[in-house]
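Got a structure for you, written out below as structure tokens; questions coming shortly.
A single protein chain has been omitted; all remaining protein chains appear in their positions.
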Amino acid sequence: MTSPRLPLRGIVPPTVTPLDRSHRLDKGSFTRVLEHLLDGGVHGIFVLGSTSEVVFHDADVRREIVEHAVRIVNGRVPVLVGAVDPTTQRVIEHARAAKDAGADGIVVTAPFYARTSQAEIADHFRFIRDAVDIPLIAYDIPVCVHVKLERATVATLMREGVIAGLKDSSGDEGNFRYALMDAAERPDFFAMTGAELTADCALLMGAHGIVPGLANVDPHAYVRLYEAAGRGDWAAARAEQEHLCRLFEIVRVGLPRTSVGAAGVGGFKTAMMLLGIVDDNVMALPQRTLEGSEIDRVSEILKSVGLLERAPARAAV
Amino acid sequence: MTSPRLPLRGIVPPTVTPLDRSHRLDKGSFTRVLEHLLDGGVHGIFVLGSTSEVVFHDADVRREIVEHAVRIVNGRVPVLVGAVDPTTQRVIEHARAAKDAGADGIVVTAPFYARTSQAEIADHFRFIRDAVDIPLIAYDIPVCVHVKLERATVATLMREGVIAGLKDSSGDEGNFRYALMDAAERPDFFAMTGAELTADCALLMGAHGIVPGLANVDPHAYVRLYEAAGRGDWAAARAEQEHLCRLFEIVRVGLPRTSVGAAGVGGFKTAMMLLGIVDDNVMALPQRTLEGSEIDRVSEILKSVGLLERAPARAAV
Amino acid sequence: MTSPRLPLRGIVPPTVTPLDRSHRLDKGSFTRVLEHLLDGGVHGIFVLGSTSEVVFHDADVRREIVEHAVRIVNGRVPVLVGAVDPTTQRVIEHARAAKDAGADGIVVTAPFYARTSQAEIADHFRFIRDAVDIPLIAYDIPVCVHVKLERATVATLMREGVIAGLKDSSGDEGNFRYALMDAAERPDFFAMTGAELTADCALLMGAHGIVPGLANVDPHAYVRLYEAAGRGDWAAARAEQEHLCRLFEIVRVGLPRTSVGAAGVGGFKTAMMLLGIVDDNVMALPQRTLEGSEIDRVSEILKSVGLLERAPARAAV
Partner (left out) sequence: MTSPRLPLRGIVPPTVTPLDRSHRLDKGSFTRVLEHLLDGGVHGIFVLGSTSEVVFHDADVRREIVEHAVRIVNGRVPVLVGAVDPTTQRVIEHARAAKDAGADGIVVTAPFYARTSQAEIADHFRFIRDAVDIPLIAYDIPVCVHVKLERATVATLMREGVIAGLKDSSGDEGNFRYALMDAAERPDFFAMTGAELTADCALLMGAHGIVPGLANVDPHAYVRLYEAAGRGDWAAARAEQEHLCRLFEIVRVGLPRTSVGAAGVGGFKTAMMLLGIVDDNVMALPQRTLEGSEIDRVSEILKSVGLLERAPARAAV
């Protein structure tokens, strides 16, 4: 069985999951996140990616997130859903739930914790494809799963029709380029990168989409970047990218008091709190939440790139 | 709240999970595995460790495994249960289920997929300890979770009474030695190693227990090794260990057709099938199962170390 | 003391070192390599980089290589020289020899074998700068030295005037972009990348130069790529880049019979032999040299990208 195609192009932010102080999904804030992204002109929404703290949520919360996103987005753009768990059968359960909840496609990593080979990883995708009839996108994220989807694995799955697309968060731009060249033979294949700092480069190479966590904070800039690239105005694309690189400094503010993971998503959430998009910047436990002078530092960065015009509300108290 | 102590010493095999050709738990074989281990004289049973393919099982299968093990073991030795999933709250759910099903202690890794810091990892254990009143053993397995439990993290958790023991599968014997020296101040702490090839060394260093996947195949040899060490007969312990090292060659037979993970547990299962302990050597998907000449090679190894006296049943057909 | 500036921009190939069957420098072939590159329109020449098998050559051979290159190039373009050895004082000796032999700049890695910190690495560059008055370029190549030059280290050395440039072979394009943004404050700083597959991207990001080993085979294409980027014709730049990506497949032909290192440089040398630029494709020992069907496969790749129009001479024998 081959994967249905997913006619998607553009900016597809992986949404953060706003939590309240009891670590429960804050639906009001989540609605504002989605509207903020749609207002920014994004071309798709990706929920339950790594940026959403996906592995911290159980099946019930995941379903709640997907259903809420589908209801709010309401067909304005496609909704991709991460089906992320260590092994095949458990991913299939998430994939079925995502489909039932209205997902337009699912995004799946290699198995993790267990150490599998490229041949076993390919079978993993084949089994999922056979079990759930929904566009399947391979998610290459070695920093989390500690194995790379090799070029040959991706190409094989693409040629077999097992996968409809690739989300490359591997940081290996040379290999991603080869994936794009391989994908030239399948015009409906959807290859996107998670690289926040080189979106203009990815588009120059022919990437079909960008999935930047940072777009939670400034979706407009990524959309402007995408549009500039689309009309061949690479100088404008580069200028937007450099603005976003300066903004991306927020992901280091929490270090080393927090982990790399908590600093990154925590930086996004803190900026969004300061911008009034979410009520709180709290992270799923045991991750640490940015606080005190860290919040001030995020605020300074926002002001330095023009996203906050004046002292944030917090400082005004 | 401090962890209850667990007065455990000795050989504590991490059981394999026998599956049938439909990839369902084969309870008959599992009963034979447990009786085989108890006949071998083991001092505890550890279910739902990495050797059990734990992350391949959903909550229902995990409960089934624990309940079956508890019923069969029936108090003859303690039953430890792995509560292995990517994040804190999900581990707590598994831990509660394990306790309800009769576990004597739970074994917990650092978070995985998410990248957490040592401080966040320490909180992970503290939250679990506060949520479930059962002896908590820290499971250091960087080859699966890709972070090491640092010496200071383990020592802090031990001193706070958060953890009752340590299962060290890190391969860092020098650091494990420091953990044992740190543990000297807590006589009821239980520090064990998963190192199949250096059990005699670990006991010489003062380890309280060994958790060798290979004991599924030959529990008697590990028990003899442990007893020899206990009476100070290190030459006998070493001889048993070298026998086990020769047997351990079965974990490489599947390579490179299968992954490292499937070759290891698959080697155990294949040997157990040849020894008549389990009906089948099938692995959870998408892992590959040893077959054909691979099975013959495992058989040769078993014969070369004296565990199979004659041509295996399979060859006699 | 601050480093003299080096007013360099463009394509600066790291030359291979042609050897004869006795593993001695083949000066005739080396002359042809240099003329081939200059005919291709390159803007600088880099000898004794990793592509030159630099660590295989002792001080005498290195001097011979530099003197020969300086004599042949004869001022047509600047000649950069790698001063690569494990530790500071030994690098200083190489740097002095390079300067004496007429180098226009030296290229220096972090210490290797010894494990040094970022602070110690920064001092390494400062000591070299103080010892030899020649433009100093930092060479970030973690795949060989197993430590990354962190962004802050490079920025500090740039601001202090210790280094005149950066050659980034780290594969971390996001970090390289930050280096380029940091370098905006020093208009005479020279930041180049070794990435063969994303030269167009690097130029889009503002890189001043490209140092591609593959340019030994096809310097013209890299020069065309550079010129297209310079006039803002990014579609043409991308087309050249994709041609070069297809050509770059030659670096995998030797695998796994040879090492990654020998396959890469060996792929270049084999193609150059087939193109008549060098007499032999022999590698410094103990590296293995491509042979037999491997040579045929390189030939096929050359033909498939239009660099060899007909059956190679070898096949015609």
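For reference, chains read A, B and C in written order, and residue numbers begin at 1 within each chain.
The definition used in the following text is that a residue touches a chain if its C-beta (ideal position, glycine included) is under 8 Å from a C-beta of that chain, and two chains touch if they have at least 3 such contacts.
Keep in mind it's a predicted model, so treat the numbers as computed, not measured.
Colleague: In the complete complex, the chain left out here touches which of the visible ones?
Modeller: Within the full complex, the chain not displayed touches B, C.
Colleague: Of C:Asn74, C:Ser117 or C:Ser304, which one is in contact with the hidden chain?
Modeller: C:Ser117
Colleague: Could you list which residues of subunit C touch the chain missing from the display?
Modeller: Counting over the whole complex, subunit C touches the hidden chain at residues 50, 53, 55-56, 58, 84-90, 93, 111-117, 119-121, 123-124, 127, 143-146, 256-262, 284-288.
Colleague: Considering the whole complex rather than only what is displayed, give the residues of subunit B touching the chain that is not shown.
Modeller: 171-174, 177-178, 181, 195-198, 200-201, 204-206, 232, 234-235, 238, 241-242, 245-246
Everything that follows uses one rule, which is that only the chains that are shown with their structure count from here on.
Colleague: Chains as vertices, touching pairs as edges: which of line, ring, star, complete or other describes this one?
Modeller: Per interface graph, the chains form a line.
Colleague: Based on Cα centres, what is the most central chain?
Modeller: A
Colleague: Going by average Cα coordinates, which chain is farthest removed from subunit C?
Modeller: So the farthest one, by centre of C-alpha atoms, is B.
Colleague: Compute the distance, rounded to whole Å, between the mean C-alpha positions of subunit A and subunit B.
Modeller: Spacing between the chain centres: roughly 36 Å.
Colleague: Would you kindly tell me how far, in whole Å, the mean C-alpha position of subunit C lies from that of subunit B?
Modeller: The computed centroid separation for subunit B versus subunit C comes out at 49 Å.
Colleague: Mind pulling the residue numbers of subunit B that touch at least two other chains?
Modeller: In subunit B, nothing touches at least two other chains.
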